[in-house]
Structure formats: C-alpha cells, structure tokens
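For this depiction, one protein chain was excluded, whereas all remaining protein chains were kept in their positions.
Then we have chain A:
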Amino acid sequence: MTPVQSSPAPSLAIENVRKTFTVETRTFAALDDVSLTLRHNEIVSILGPSGCGKSTLLRLVAGLETPDAGALFINGRRPVAGPARDCAIVFQDHRLFPWLTVSGNVDLALDSCRLAPAERRERVRRYIALVGLGSFASAYPRQLSGGMAQRAAIARALVAEPALLLMDEPFGALDSLLRTRLQGELLDIWERNRVTILLVTHDVEEAIYLSDRVVVMQPNPGRIRAVVDVGLPRPRQREETAFIALRKSLLELLS
C-alpha cells in the first residue's frame, strides 16, 4: 500500500507560494509561504476554516491563478503557468455546460486525449455509470439535482484518467450514504489508476478515511498549520480507536 516512487520528481511540488488579492486598494494575503510536496500516488487532504485559501491553493495548482511569489511544479516540469496536461479539477461548484447533456459534458474532458471514437464513447459511459448517473446520461444539467450535477462533474474530471486530480469539496453536496459510496469508488480508482489526489474537504472523517496525509490550514493569512500523517492501514474502519483518536486531534488543530 505504500506509494511507489515511479519517477524521481514528485507529483506536485508547491514551493513557498504566496498569493495576494487586492480588493479596493486593500491588499491581503490569501496564501502566505505555503509549501507542500505530494509523492506519486499519494492522497492528501486539506482541512481548514472557510476563507483560509483552500480553493485558491487548488486554483494555483490548476494553473488558473499565478502565484505572487514561489512556484509550483507538476512532475518536476517547469513552473506551472496555465492548466497542465494530465491534471483535472473538480470545482467547488459543478460548472457543467448547461447546453450539453451529461454525456456531452463528460465527453468534453476527452477533447485533448487521442482516443478512438468507440473507446471514447465507452469511457464516457463507464465513468457516468461509475458515479451512478447511468440513466441520466442524456439529461441536461438543469434536470439534475445539485448532488447529481456534482457527480457528473466528478465523472468529467475522472474520465481523462489524469495523473493529478484536484478536488474541491467534491462530496459536499451529497447525502452521507452516497458520499461513503463515492469515497470507496475514489479509493478504487486511485488503486487502479495510480493517480495523485489533492482534496479539499470540510469533513474530518473523510480526510482521515481517504488520505495518506492531512494538511490543516489557518486563515489570515492562509498558512499551513500542520501536516498530519494518517498512517492507518487500508481499508480503514471509522470506528477503530486510532481513527477516532486522530479525528479528535485534528478537530483540536482546527479549533
């Protein structure tokens, strides 16, 4: 279960990143001196109060923002400047194209992959079925509930089988049963596809259940407060003592 170091460069390296925003002449640091390295095939969760810069950090990795200081490296390539190949993101909101069906939306993520049409169709079908939307493949986003739309967005991020997967509270809008199921599915995909996952969540249990390490952030300015190794063998049991003890200490870190 230990991640295999398939190449010397880390999957993602965030080095002393600072990001400021200016709102009406007032400048504040949304992120200040944030450093974090993700090994290949590692799952890292980010926990932290609202507004501490979790989404901003993901947007920097996705190449949607540029840092004011420091740099980010995916697979040791030159610093991230714009969206990278092999990296997908599930946004906090679903961001489906309203004029495309679920299939159309998921298919869009394969635009930059060279796949034979038949394989492409099969992939789209498979990932839509995976998130439990099989019978809604030809529905439009306006016909979906919030949680269904979010699942479609997850399928869209997974379908290209990226090497680095960024997820911003992907299961936040789902009921607990479905959430547990999709967490399981995510771990299955992770085991099959050797994908590195950076996941933002508000759910401490989810963080412990999924991740190798949990990053706890603090606001004003957004900084990393602690990085906690989970170190429990998978599959993890939410009721076991070590799990509960870890949950307690993480909650303490958060308050």
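A few notes on this one:
The working rule: a residue touches a chain if its C-beta (ideal position, glycine included) is under 8 Å from a C-beta of that chain, and two chains touch if they have at least 3 such contacts; residues count from 1.
One rule holds for everything that comes next: contacts and distances are computed from a predicted model.
The listed options are "Sulfonate transport system permease protein", "ATP-binding cassette domain-containing protein", "Succinate dehydrogenase" or "Urease accessory protein UreG", and the UniProt record of the chain not shown names that protein "Sulfonate transport system permease protein". For the chain missing from the display, the contacting residue among A:I14, A:L31, A:L72 or A:A88 is A:A88, taking the whole complex into account.
Residue A:A109 is the one among A:A13, A:L36 or A:A109 that touches the chain not shown.
Considering the whole complex, the residue from A:I14, A:V44, A:A62 or A:L199 that touches the absent chain is A:A62.
Of A:P141, A:P170 or A:G222, it is A:P141 that touches the chain left out of the display. Against the chain not displayed here, chain A makes contact via residues 62-64, 82-83, 85, 87-89, 91, 93-95, 97-100, 104, 108-109, 111-112, 140-144, 146, 149-150, 156, 160, 173.
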